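Of the protein chains in this complex, one is absent; all others appear in place.
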Amino acid sequence: MFSFLLLPGGASAVVLPEDRTDTMIHYYDGGGVTVSGPALLVRKSASDTVSVSGRYYVDTISSASIDVVTTASPYKDKREEFGVGIDYLHGNSLMGVTVTTSKENDYLADSFGLNLSHDLFDGLTTVNMGYSQGQDQVQRTHTTFEADVNRYSYRLGVSQVLTRSLLFGVNYEGIAEEGYLKNPYRAARLLGGTIPENYPGTHDSQAISVRAIKGFSSDSRPASSSLRAEFRYFRDNWNINSDTLLLAYQRYFSDRVLGEVHYRYYTQNAASFYSDNFTTLMAYRARDKELSTFHSHSVGAKVTWNFVKQKFLFFDRMSLNFAHDYVFFDYQDFTDVRTGQPYSFGANVLQLYVSAWY
Amino acid sequence: MTARDHRRGKWLVLTMLVGTLLLWTTTAPAVMPAVGSLAPDFTLRSNTGKNLKLSEYRGQVVMINFWATWCGPCRQEMPLLNRIHEKYSKSGFKLLGINVDDNTGNAQAMAAKLGVTFPVLFDSEKRVSRLYDVDGMPSTVLIDRSGKVRYIHRGYRPGYEIQYEAQVRELLKQ
Partner (left out) sequence: MTSARTTIVLACATLLLGACSGVKSYEREMLSDPIMSFSRDPVSDQYLDHVYDVREGARGATTTQGGGCGCN
């Protein structure tokens, strides 16, 4: 009849999301690009059945990436994103609506999303459905150029408690995009010379992921460590197929300190209209390294220090978190024109954030 | 993909959907003791230092509350249950909190933190939870003076404590 088991960990069982605020500073540095900024997420329940959330995110970009350096000049940009959401709990179902708007000086994006989660089998199974719709406006600085992108995405997922220490989930997401899908600044190569890119007018993709978490207990802690594995298969109508594998191990070192290490492997093959250097003129042509054949390895660690564990002012719990990921991108068919060799680069991704529950 | 593959795929999906629905509707749910039946007897170690046995309280109105430190609504409810305990314990009412944490130390610490004065019994092996086929946390069972189950409450929502108090008063009058 109603969700009576509050699981703050969030394993299955449909409940109102926890009241919490996260304040983060993020930093990315790799391939000549530096992106940093704050991220803020605030969530508060307005009643037993309604929760409201707000999100603010900024990317301040300093770009001297390979595309920029070889075809243009380094630039600085800033992207700001605002989002608000409302969640409503009714019986065993949680319904949510979110609205997001993102703005940088040559790209505007608005989207709204609907989400529905429903409990079955006494909260051991949760079914999740989502739909979102977005509209982007692509511009080109110092011109009056303007073009639109429409995006529709559908999500379906099931998460299941298999044993008292094992969780399993499967998720599907289909995305359909149409409109001006390319980057107005980037150029492709034709026999060594530059030529404007041209992308198909639609981009339809499907992704399916399976994930599992296994928990381990010790004498002093019922949940002392956990191992998580995730695999995602992706393919789209641009002929890109990709696999993503994620492994994460989390462990309590004491009552207050939690550590995590994770590894991620990603591989994809190139889009059908991608080429590092076209030899003939094709109707669709792209030289975006995101659409090339490449793989990446990421290794990362995160430390969480629960420095407040009982009532302090109006907070029940507070934690300080620091995460560092190193990602190495290795391209097979994208050449670094400065060296003539296949391009590769490493990036450092840092996060520092404080989470507070109340 | 051939037309044959499509048909096979459709049948597979249909079979799985039907199979799932069948299993879903025929799986037997957990059943707590029936109202009017004798409450199953048990003995558990408690934080009073002694083992407490349910049938020893025959003649009193007993409320059993199954709770755990990891259950939010349970923690919310405890101070309110404590108030009922303190108000009616001298009138022949006994409140027994049955904790199901694996680690009894955590249970004691939480009970102390919440200022609980009624006895906390330790069911870390889940023997009594299984005996009562507890199907939700928290679960509250009200037992009358003759040892019969009279009211069962699953979960906790603010306002339940008003019902609890009304039912305790009703059973105390009998």
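By letter and in written order, the chains are A and B; residue numbering begins at 1 in each of them.
What we mean here is this: a residue touches a chain if its C-beta (ideal position, glycine included) is under 8 Å from a C-beta of that chain, and two chains touch if they have at least 3 such contacts.
Keep in mind that what you see is a predicted model, and the values were worked out from it rather than measured.
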Candidates A:64, A:86, A:158 or A:187 - the one touching the absent chain: A:158
Based on the whole complex, identify which of A:51, A:102, A:275 or A:335 touches the chain you can't see. A:102
Of A:92, A:217 or A:344, the one touching the omitted chain in the full complex: A:217
In chain A, positions touching the absent partner: 5, 7-12, 22, 24, 26, 28, 39-41, 57, 79, 81, 83, 98, 100-102, 104, 107, 109-111, 113, 115, 120-125, 127, 130, 132, 134, 136, 138, 149, 151, 153, 155-165, 167-175, 177, 181-183, 205-211, 213, 215, 217, 222-223, 225-226, 228, 232-236, 238, 240, 242, 244, 250-252, 258, 266, 268, 271, 290-291, 296, 302, 321, 323, 325, 327, 329, 349, 351, 353, 355
On chain B, residues whose C-beta touches the chain left out of the figure: 5, 9, 12-13, 16-17, 19-20, 23-24, 27, 30, 66, 68, 70-71, 100-102, 126, 129-130, 134-137
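Everything below uses one rule, namely that only the chains that are shown with their structure count from here on.
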Taking the complex as given, what residues does chain B use to touch chain A? 24, 27, 29-30, 70-73, 101-103, 113, 135-138, 154-158
Name, in rising order, each residue of chain A that touches chain B in their complex. 2, 4-8, 48, 120-122, 217, 220-222, 310
